[in-house]
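What follows is one structure encoded as structure tokens, with my remarks underneath.
One chain of protein is taken out of this complex; the other chains stay put.
Labels run A, B and C following the written order; every chain starts at residue 1.
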Amino acid sequence: MEKKRKIINDPVFGFINIPNDFIYKIIQHPFLQRLNRIRQLGLAPFVYPGAQHTRFHHSIGAMFLMDEALKTLKEKGHDISKEETDAALVAILLHDIGHGPFSHVLEHALVTNVHHETISLLLMEQMNREWQGRLQMAIDIFTDTYSKRFLHRLVSGQLDVDRLDYLRRDSFFTGVVEGNIGSARIIKMLDVKEDKLVVESKGIYSIENFLMSRRLMYWQVYLHKTAVAAEKMMINTLRRAKELSMMGEKLFASPALSYFLSQESTRADFENNGEALRHFVNLDDNDIWSALKVWTSHSDTVLSVLSDGMVNRKLFKIDIREEKVDEEKVAARIAAYTKRFNITAREAAYFLSSDILTTDMYNEEDDSIDIVYKSGEVKDISKASDMLNIELLSKKVQKYYFTYLRD
Amino acid sequence: MEKKRKIINDPVFGFINIPNDFIYKIIQHPFLQRLNRIRQLGLAPFVYPGAQHTRFHHSIGAMFLMDEALKTLKEKGHDISKEETDAALVAILLHDIGHGPFSHVLEHALVTNVHHETISLLLMEQMNREWQGRLQMAIDIFTDTYSKRFLHRLVSGQLDVDRLDYLRRDSFFTGVVEGNIGSARIIKMLDVKEDKLVVESKGIYSIENFLMSRRLMYWQVYLHKTAVAAEKMMINTLRRAKELSMMGEKLFASPALSYFLSQESTRADFENNGEALRHFVNLDDNDIWSALKVWTSHSDTVLSVLSDGMVNRKLFKIDIREEKVDEEKVAARIAAYTKRFNITAREAAYFLSSDILTTDMYNEEDDSIDIVYKSGEVKDISKASDMLNIELLSKKVQKYYFTYLRD
Amino acid sequence: MEKKRKIINDPVFGFINIPNDFIYKIIQHPFLQRLNRIRQLGLAPFVYPGAQHTRFHHSIGAMFLMDEALKTLKEKGHDISKEETDAALVAILLHDIGHGPFSHVLEHALVTNVHHETISLLLMEQMNREWQGRLQMAIDIFTDTYSKRFLHRLVSGQLDVDRLDYLRRDSFFTGVVEGNIGSARIIKMLDVKEDKLVVESKGIYSIENFLMSRRLMYWQVYLHKTAVAAEKMMINTLRRAKELSMMGEKLFASPALSYFLSQESTRADFENNGEALRHFVNLDDNDIWSALKVWTSHSDTVLSVLSDGMVNRKLFKIDIREEKVDEEKVAARIAAYTKRFNITAREAAYFLSSDILTTDMYNEEDDSIDIVYKSGEVKDISKASDMLNIELLSKKVQKYYFTYLRD
Partner (left out) sequence: MEKKRKIINDPVFGFINIPNDFIYKIIQHPFLQRLNRIRQLGLAPFVYPGAQHTRFHHSIGAMFLMDEALKTLKEKGHDISKEETDAALVAILLHDIGHGPFSHVLEHALVTNVHHETISLLLMEQMNREWQGRLQMAIDIFTDTYSKRFLHRLVSGQLDVDRLDYLRRDSFFTGVVEGNIGSARIIKMLDVKEDKLVVESKGIYSIENFLMSRRLMYWQVYLHKTAVAAEKMMINTLRRAKELSMMGEKLFASPALSYFLSQESTRADFENNGEALRHFVNLDDNDIWSALKVWTSHSDTVLSVLSDGMVNRKLFKIDIREEKVDEEKVAARIAAYTKRFNITAREAAYFLSSDILTTDMYNEEDDSIDIVYKSGEVKDISKASDMLNIELLSKKVQKYYFTYLRD
């Protein structure tokens, strides 16, 4: 990516043009460059070694699709100004800047009180200050306070360009080829009706396919049992590290990681470019892996065993069932670990994890996919499709996992 | 494809090895070589210009997948002999040899009394005679009279390698990328239980995806409205030509086409390498197109207008609706055509067609996809999936089309 | 391809937009639709079963690349009007309409006196009359009489969009993946300097790669020994058929094929929409295959043996050597054939063919690839590249083939 050419070579979409200098500057901003150091799929490379792509790369891809979607809507006669185009592009470029390393891990272990979308917004506001308000419209689109609400839907909705990019990209880099969605076809079918994003009726099979591919990607990739086991092990590792840190133990860690290990940070700590925010923007995948490697030889058994597991791929074993794990099995495991490592039951509990896995992928009230017919009639996909119905689509799938240190 | 190398370069699967000399000879047989002159998707190139691939190419691809599937099953401990392997490869190689040009067109216009599977079998038997019975086991597998019935299921069943190849191949050559099924993953998940083909339970999402991709391909490709319009126009063209021929009119046609235009052939005419069969193996796409071009200047208005439409892409217009077309609309069209072309109402009826389009893609009783769990339990996919249910899967989708000559 | 959407689904380039109604009408013209019935690679499917793509499909792809190239040049500040854009698109769409079935075969057997480019021009002029002169600028670009000569170079030159499309497309459909050229990258690097098409100096490696991929495609595909053998066999078949026809023998053939079999047509016969031209536009692959099948049972041994070879893939054997074939070997073969088939030596000569295969791929004087440096200096690629030199690039490669009926 050279400044002059402003073209990025993307194995997924081919050449991506950076539309103008303003967008280029946004891309060069440290907050976005940081996403170059955060993998999109966190720990999925344990299962899919090709899945090393970054949140930066995803953001660029989503920008490309936003550009394509806006071109389609303009061709269909919708009025979208140059300024709105830029704002929508900026909104999608920045939509993920609040993500930390190993997103869910972080939110369950290190930054438990502040959601990544909140952080994204705080970072956008910080950038807006630096640019004297030039990002305001992008922020309004992001927060759904801009008048043309369909622009928000392109950033965040059932058919947003975020999803269209990540499903396609994750399918590409994992090699799960059948997860490939027809992003180009779906975008060609987009339209706007009464300020809502709609899909032309002949696109109905593409939408069905999109929903099923998403489902496949969920179970084949995002909730793959080995990836879930790795994530739960990582959460327990960081929780133990945090517990030790908060008790005053000095662990090897970068200053940014150290900050979040040694205290519970709150939303207030992040606001107004606060200390938490300043540390947050220095935190990425590298801090975690660097620390884990050092912790493998720490004197605390729990920390060193877990860290060694993460670093050297001795991951938790995992069972995924329709029923909750039997309490006796949990107790037996804990007893075994206390004996094996000569630790307390409370410590041994770090060697296992059990809870519910859930997908809740479609909710008609909140957020529908609207199909528009030639007659002008609009129906939700769950009613338009003769294959999918709302009952099935909106059914929460719940499974129970029980994951634990191998013998 | 050179004899010595016995490797075929396939853009879909890469290099395909021809396993041995016997299989190579089967491939070289005129009955199989003829499939090089029959397009897999008939008239779909009117919509998808890349979809020129042939039934021969599909047969080679299906042979490759059969080989892969048998390897997987052998690795899982199932006993499949060298002879059975060859027989299964031959069965799949030959499964389509009874297809004529523009399959459905032919069966609705030229060879109306004999089904293509019957002709396939008659041709296999003819080859079996030439090879002194060496194809008998292949024929037994094809006709489901061989003891290991799972081999038949690989040739013909809900998850046969025929479908696995054509869905993947048709997706590739049409460019409908989201129709891509995970053929490699599905094959890795195949197993045999009590002589039935089953799929390991972790493959359930791949199966769901397969079923939905198939659905997409149906509506996006196989039943694409323009392709349907072209097919109905072609049927009417050939019916008119046959009507004229049977009345003694001499139409330009190859001897093979001439034979089928000038009489109703019956199963008896095909049996024992009968005259119909000997003409049939000389019939392919080329005969039809060659004739259509000449017929564009025939003195019969109906024939020349229809032929010109086929050759120069002035296809029927088509409406696809939930309801049957109004009889008055049909009558009005016929009246208009009689006037415009100065023909009878009976003749004018060749300029339109209306009927039901139906997909009936899953039928639990006849033919299920069985999922096997680690516990050994087997469930039909319609019960195993929490997304698809049998009601929806087995629901016939019916639409009405009305297609007619453009003004 | 539906009129309203004006989008074509291409497995090579994705969705291709048809820019406007005028271009759409050109595409719908019978002269262009005819290319739907002519395979781009003639007999290559004998080697690469996927290579069934048509000249029509190639023309659409080349139009897409022309559109991309013109966009790039406009972005770099070159003035190209709407009218010039349309004319360039039409010129490339029509550049191949003079091709007959199995291009070289035809020119060596049936239409020996008139070159396909001449026929293309005559057909364009015919279309121009139909459109009251609206195609004049396209014709001027095609014939290199239009003032902006770089537009001609995009249609016909070392780096024209014709080559950029066919190399990429032939690589895709044959599955010879390493023949893939970086068409998108090359187009991004195009510029115009003093009315000549030039390539930015940083594109030099892409050009080297393009030249070598072309070379690979020549020897791996276009001059593949089996494809050459098939072509020579086809030429001899048609020559025999023509010889018999001119002697008054009535062979089965469509009227168009009959016309060219029964006489030597000259340029004069084609001019002014003459009889030869009117027959020519009805001639395509189908006529040849239809006839060949019937000729397999013709009483003339030469014709029937050759036709059977073509139809049932009993192709000539071929040797390709550095030296000319030994005259004695030829004589011995002829003697053997006369004996085997009880025919004259003159007839037996139809069962073999020998001559030079030559590639003459780069000629600096006629037609160079110019590289432009940041300093403004322009150098021919053969001087700019430190790998390729003019001596090697312009060296004619000559090989001798000897091909003959198998025993």
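Everything that follows uses one rule, which is that contacts are C-beta pairs under 8 Å (C-beta built on N, C-alpha and C of every residue); 3 or more make two chains touch, one makes a residue touch a chain.
This one's a predicted model, so the numbers in the text were calculated from it and none came from an experiment.
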| item | value |
| --- | --- |
| Displayed chains contacting the withheld chain | A, B, C |
| Per the touch definition above, residue among C:29, C:185 or C:240 touching the missing chain | C:185 |
| From C:79, C:323, C:386 or C:407, residue that would touch the chain that is not displayed | C:386 |
| Residue of B:7, B:335 or B:356 touching the missing chain in the full complex | B:7 |
| Residue touching the undisplayed chain, where the options are A:126, A:201 or A:254 | A:254 |
| Options A:65, A:123 or A:176, residue touching the unrepresented chain | A:176 |
| Where the missing chain touches subunit C, by residue | 176-182, 185, 205-206, 208-210, 212-213, 215-216, 219-220, 386-389, 392, 395, 397 |
| Subunit B residues touching the omitted chain (full complex) | 7, 14-15, 184-185, 188 |
| In subunit A, positions touching the absent partner | 1-2, 8-12, 14, 28, 30, 33, 36-37, 39, 45-50, 52-54, 56-57, 60, 172-176, 226, 252, 254-256, 282, 284-287, 289-290, 293-294, 311-313 |
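Keep in mind that, in the parts below, only the chains that are shown with their structure count from here on.
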| item | value |
| --- | --- |
| Touch-based graph of the chains, sorted into line, ring, star, complete or other | complete |
| Cα-centroid distance, subunit A relative to subunit C, in whole angstrom | 50 |
| Where subunit A and subunit B are represented by their mean Cα positions, the distance between them in whole Å | 43 |
| Residues within subunit A bordering two or more other chains | 185 |
